[in-house]
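Structure below; questions to follow.
Shown here: the complex without one of its protein chains, the others still in place.
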Amino acid sequence: MSGPRLQRVADQDRRLIEITVDGWAMSAMEGDTLLVAILAQRSYLREASGEPQGEMPAAGFCLMGACQDCWVWHEDGRRVRACTTYAEPGMRIRTTWPDHLLAS
Amino acid sequence: MAGSPARILIIGAGPAGLRAAEMLAEAGCSPILIDEAPRVGGQIYRQPPRVPGFTRTASELYGAAADRARDLFVTFDRIRQRIDYRPSSLVYDLIDNRAIVASEGKSEEIAFDAMILATGAMDRIIPAPGWTLPGVYTLGAAQIALKHQGCAIGKRIAFVGGGPLLLLAAHQYAKAGAVPAAIVLPSRFESLAAAGLRLLPMPRELSSGLLWLLDLKRRGVPVLFGHRLVKVKGAESVTGIIAERAGRQRVIACDAVALGYGLRSETQLADLAGIRFVFDAERRQWLPETDPLGRAAGRKDIYLAGDGAGILGADAAEARGRLAAHALMTDLGIAHERYRPKPDKTAVACAERLQAAMRAAFDPPADLVTAIPDETILCRCERILAGELRALAGLLGAREVNRAKSFSRIGMGRCQGRLCGHAAAEILAGKLGISLDSVGRLRGQPPIKPVIVSTVAERKA
Partner (left out) sequence: MTARIALKSDVLIVGAGIAGCATALQLARRGKLVTLIERDQAGIRASGVNFGGVRQNGRDLRELPIAMRARAMWDELPGLIGFDGEFRATGNLRLASDEERVAQLDRFFTAATEQGLGLVRLDRAELKARYPWLSDRPIRGVLCPSDGHANPRLVGPAFAFAAQEAGATLIEHTEILEGWYANGAFHLRAADNRTFAAPMLVNCAGAWAGKIAGWFDEPVTLAPEIPQVQVTEPLPYRIEPVLGVMGGDFYLRQTFRGNILFGSGQGRATPDALRSRPLPETMRRGAEIAIAFIPHLAHVPIIRAWTGVDGDTSDGVCVLGPSETHPGLFHAFGFNGHGFLLGPAVGAVIAELILGGKTSTDIAGLGIGRFRPARKASAAPARGQHPDEERDASPEQNGAQNADRGSIGMERNEQAAGAHQRAEHGQDR
């Protein structure tokens, strides 16, 4: 599955905003959580990755800030929980560990 | 209490916390109302963001409960100026008479003379092979996506588990145009019917449950009673599920699963506050002990209300919120003569009966948990398999969940065992052939949810 995971079914008449995710421009709707913004475009929040511990692919689980499965990063390294953080215009998000952290 | 007014804290702005806030505000107290969410309403009355374009009405969002929702929001607007409301604020530690609160990237310590804990509930999850695949969500998540964001969790969704919320959510999805691929319930039709009989005195609940079921049937949704989830299929993403009844398997193609076997209380703060817990054999959960009004055992200054003190549903949560506020004000000598607790007590008693019937109808068979295959991921944060836990059950005294946690890392991850703790205890008890209560419960540890180092370090002025 590579298309959008989440299907918008209501309240779709909202202002579009632009964010950047893993270097790609993405348009989201005002009021989207980061999780929704990303999963309305693609099927995963994080891909399987080697670091830090052979991550499994993930797309969130509880959407209520309980399972902690959906944390992503601002490009500058700040950590955010995608299901409880709203997308804001210009946000630059990455879903893999920012390599510069602890490296310099 | 003469002199400066008592500082009263309410944690949770769901139905329970809001009703408590209302009572206190009417009596002239101005409680501090804290909630992690950006808007009031709690889980059931979760509101969409305050952004143009979210246009659904209360009826569209909350269906039959719309009146209740509206009334709650109106109440909130009415008391808004008389209370100190702190949205988007997470209480991550509770010690003595201090709540440690994170908001806007900083921490603040809020002292209280009395507190009402109304922290609500989350889904009870029973792992199955494949449940960590992208596309599997909690039932609660399915509802939140819809209510809060106007999204469905997939195109073809299987609803798996139990509880009235499962039927409600499936019905809500169908109405929104995302017709479920199937409803899979481990409970048998007969137990549902039997519970229905017990609900005859409660026609509203009975008829709404029936209505949802009939509506799903009418739309051609397969409702599979007495079926267990054998596995969620897929490599990188959900492609289907396998359900089984009496050895016969059925494959259902889907791209998403909404999984939930009822609810369990969020009790971490109660634990940190040092409240005594008792094992509730009916709900198979350790719960903070309270008197009928919500006074916490072991803490004179703390009261519990709503689903955080045992699942009784949203209407009872409102009643319990008022009862807790009543107990608090009685204990502090705050006048509130106009309140009569009787109707709320009746509502709670009624909800107890309803919940008992619901458990009879929907509780999964005990071996659904204990028979989870060894190769199933049990703790998704730490990726510990059910078999790993079984392998060390009993070893070196690992007959107790915290010991098992220490050996296996189960419950040591980001969610602190919220998702796996329940199943882990069942598996441990099942493997050792001992009762669930005798394996104990995972202890809560601060911070109860992850908090960024800089948020801990920075103090709010």
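For reference, chains read A and B in written order, and residue numbers begin at 1 within each chain.
By definition in this document, a residue touches a chain if its C-beta (ideal position, glycine included) is under 8 Å from a C-beta of that chain, and two chains touch if they have at least 3 such contacts.
Everything numeric in this text was worked out from a predicted model, so none of it was measured.
Chain B meets the missing chain through residues 93, 95, 98, 100, 107, 109, 272, 396-397, 403, 406-407, 412-414, 416, 445-447, 450-454, 456-457, 459.
Mapped onto chain A, the interface with the missing chain covers residues 51-53, 68, 71, 73, 77-79, 97, 101-104.
Assume only the chains that are shown with their structure count from here on.
Put simply, the C-alpha centre of chain A and that of chain B have 25 angstrom between them. Looking at the complex, you find that chain A touches chain B at residues 1, 5-15, 29-33, 36, 40, 43-45, 48, 56-69, 71, 78-79, 81, 84, 86.
By the touch rule above, chain B contacts chain A in their complex via residues 36, 43, 48-49, 51-56, 60, 122-123, 132-138, 140-141, 144-146, 148-155, 176-178, 236-239, 255-256, 266, 380-381, 383, 413-415, 418-419, 449-450, 452.
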